[in-house]
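For this depiction, one protein chain was excluded, whereas all remaining protein chains were kept in their positions.
Moving on to subunit A:
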Amino acid sequence: MTLFLNLSFGQVAIPSKEVFKSLFGGQAEKETWEYIIMNFRLPKAITAILVGIGLSISGLLMQTLFRNPLAGPYVLGLSSGSSLGVAFVILGAGLLPAVCSPFLLSSYGIILASCLGSLLVLLMILMVSQRLRDTMSILIVGLMFSSFTSAIVSVFSYFSSAEQLQKYTFWSMGSLGNLSWPNIIVLSISVIVGLFLSLLTLKALDALLLGENYAKSMGLNLKKSRYTIIFATSILAGSITAFAGPIAFVGLAVPHLSKLLFQTSNHKILFWSTILIGAIIMLFCDTVSQMPSFDFTLPINAITSIIGAPIVIWLIIRKKSMT
């Protein structure tokens, strides 16, 4: 475990040879390098780890809750829900009384809006999934939610100032950087709360592997567990989307990778392996997005999609051959 963690931290150190040197050559050599590491590289690495862990766990919870191997915060439109919440706050701030805007535009306001947005979408999906048992229709509904929210966002942007629009556009591209230390602390707290809630649902998740009726027959309080799972998912996906923007596919692909690697459905194992792989994958994607040879940084979303989308296609094909 620690070995893996070390390895993943190593990945962050490798991106630039200069960082590598400065880590080993001592801080004294050049103060700017130390500054870069402490205020740019390290926060970014920590954000990557938090984002990777949080999104992956929320994906794991959703896949079991919806009995749907293709569920994930991005695919089911949770991230769009969060975007809607954030858009509402950033772009719609002008519409609200001036007194609230300092709070709303603070990191807490954005987190709250984002969590509420994802919670709203999740509840709607839950409602739909009660009616539709079919995997694919739930995905299509998720897709529709995404288009719906993006439509509302475009209505908002029509009425906003260029400055607000720029702020929102930068946010929506997704970025692991640009987080100050206080923001990272807020994000860490949200992720830890979300993970703790998830930990409480592990037994329920195992029971849900047999379907809701069996779970009930084994004494599971279905309503309570379902809401805990949904709440945990919204906090994780919402707070992460608030700070890092909508990040594609990590939440869907990582739980599958860990199921594939560990060949189990036992959530006590999956929980930790998903955390581990989530952190590693996100660090890896971040590393790729700023390869040493590039003098620019690719948007993190591009990288996660390049890795994640083929996994989804592969999953669908494999599922066909299985049934």
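The rule is short, and it goes like this: a residue touches a chain if its C-beta (ideal position, glycine included) is under 8 Å from a C-beta of that chain, and two chains touch if they have at least 3 such contacts; residues count from 1.
Heads up, the rule we're going with is that contacts and distances are computed from a predicted model.
Of "L-cysteine S-thiosulfotransferase subunit SoxA", "Monovalent cation/H(+) antiporter subunit G", "ABC transporter ATP-binding protein" or "Cell wall protein", only "ABC transporter ATP-binding protein" is the UniProt protein name of the chain excluded from the display.
Here one chain is not drawn; of A:Leu42, A:Val128 or A:Leu202, the residue touching it is A:Leu202. Of the listed residues A:Ala151, A:Ile189, A:Met218 or A:Ile317, the one in contact with the hidden chain in the full complex is A:Met218. In the full complex, subunit A touches the hidden chain at residues 67, 69, 200, 202-203, 206-207, 209-211, 213-214, 216-221, 259, 263-266, 268, 322.
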